[in-house]
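Just below is one structure, and these are the notes that go with it.
Here is subunit A:
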Amino acid sequence: MSDPLLEISDLHVDFNTYDGRSKVINGVDLHVDEGETVAIVGESGCGKSVTAETIMSMLPQPPGEITGGELRYRGEELLGDPPAHKRVKAESMGMIFQDPMTSLSPVFTVGEMMRDVLTYNGKTEVGWLELGKSVLGRRGADEKAMRERSIELLDRLQIPDPEGVLDRYPVELSGGMRQRVLIAMALLGEPEFLIADEPTTALDVTVQDQLIELLREQIDREGLSMLYITHNLGVARRIADRIYVMYAGEIAEVGTRDEILDEPLHPYSRGLIDSIPKLTAFQREGIDGLLPDYTEPPQGCRFHPRCPAAMDGVCDGEKPPLYEPADGHQVACYLYDDQMNAQDALEVAQTEIEFEGGSLDHPEVSSSLGDETAAESADRTEMNEPTSGQTDGGNR
Partner candidate 1 sequence: MENRIESAKRIAYRFRQNPLSLAGLAIILGLVFIAVFAPYIARHPQDAGYMGEPAVDFANRFAEPSWEHPFGTDQAGRDILSRVIFGTRYSLVLGVFVLTFAIGIGVPVGLVAGYVGGALGTLLMRITDVFLSVPPLVLALAVAVPLQPSLRNAMIAIAIVWWPWYARLVYGEVVSVREEQFVEASRGIGASRIRIMFREILPNVLAPITVKFSLDMGYAILIGAGLGFLGLGAQPPTPEWGTMISEGRVYLPAQWWYSTFPGLAIFIAVLGFNLLGDGLRDVFDVEVK
Partner candidate 2 sequence: AGEEPEEGIDDDDNGNGTGNGNGNGNGNGEDDDSSLVYATTIAPSTIDPMGVSDNFENIYAVNVYDSLMMYSDDTPPELVDGLVVEWDVADDDQTYEFTLRDDATFHNGDPVTADDVVYSITRMMEMQMGMSWMWAGTLSPDGVSAVDETTVEIETDRTFAPFIFTLPYHPIVNEAEVEANDEDWLQDNDAGSGPYQLVEHVRNERLVLERNDDWWGEWPDGGDPFDEVVMEIVPEEGTINGMMGSQEADITDEWLSLQTYQEIESMDHASVSDEVTFSPLYVFMHNQREPLDDVNVRKAISYAVDYETIVDDILEGNAERLQGPLPDAMWGHNSDVTLYDRDLDQAQAYLDESPYDGEDIELTYTYVSGLTVTENIGLLMQTNLAELGITLELEGAPWTRITDMVTDPESTSDMHAIYLSFSYVDPDTFLYPAWHSDSHGSWESASWYHNEQVDQLLDDARTEIDQDARIEMYEEVQELMTEDAPALFVVNEAELYGINNRVGGYVDNGLVGYSKAFWRLYNQG
């Protein structure tokens, strides 16, 4: 296998806060291959954005501090070399942000911003004279070409009246439109690697659906690689080739889309997926407890205090290594300690979890389809049982 496009190994990021030093990212390994779309999923606060910020060198420092690890882009190590990082970022990377409301400068027109991206993309320095001209809104000779290029791109993103949009301010656009403009801005610089941090979370399902579609198209068309951050597993399914499940600053599990979503190995991934209301069924248990306090993270597996399958003396010892029960499907959980294959491991895990937690009542993973009525009746019986004792308020 050739080198991955982007590779993070053993990344550690700390934050200094008033109640101490929080070790947020704790040894993350991650790679994105050429032409691949990779998703990071996980609950709010698990460190997805911090990872992205590290890659884009926009981590606020202080309070953030990268305490270890490497970040290689096309084999070039960037963390120790800020100028190179800056250059690579300007030349090859692009980013789409979560909040379309705040990710566009409110005081310039869409056209002005796009023009600047086209004019200055890749340049790291700009003279004062040039700056003055730009501030005064002087148009270059290639103004027309740029405008056409912008219009073409907006058009490709199915923005109605792209000409008109160029002369408008972001306030005059709807959320979906702004998000498209953001995507257009990110694509304008012709990056080869794109990070998208929850770009569709704020949008309606229908709009979200359209945007994902569009993004997919553009990615394929340009042959881009992408790191897509989301907490919506459904979205991850639609866009990603591979998925990283992140928990409390650690990678819990990684595998192909189908491996993760249909055959999750890590108890956390399984709890997460089960918690989602699905057309087929809906487990109402969720996961007990809260994300740990980063200033005093649990020893060993950071998930173990909430894990129904936690093993005393094992899980609270060392941080679990990544096991690879199936090729490419890695999981950081001691349940997979022996070198068994995925199917067996799953079964073991199944019984373990049932044994320990008693409530993780998951339908057969391998069976393709749950019978709807069966699922429903399961629901009903489930409901009739007392649900007391379930609380996510276990932060005591």
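The candidates came about this way: all candidates are chains of the complex that A comes from, given by their letters.
We take it that a contact is a pair of C-beta atoms (placed from the backbone, for glycine too) under 8 Å apart; a residue touches a chain by one contact, two chains touch by 3 or more; residues count from 1.
Note that this is a predicted model, so its numbers are computed, not measured.
Student: Number, please: which of 1 or 2 touches subunit A in the complex?
Tutor: None of the others touch subunit A; the one that does is 1.
Student: For subunit A, which residues count as touching candidate 1 in their complex?
Tutor: Where subunit A meets candidate 1, its residues are 18.
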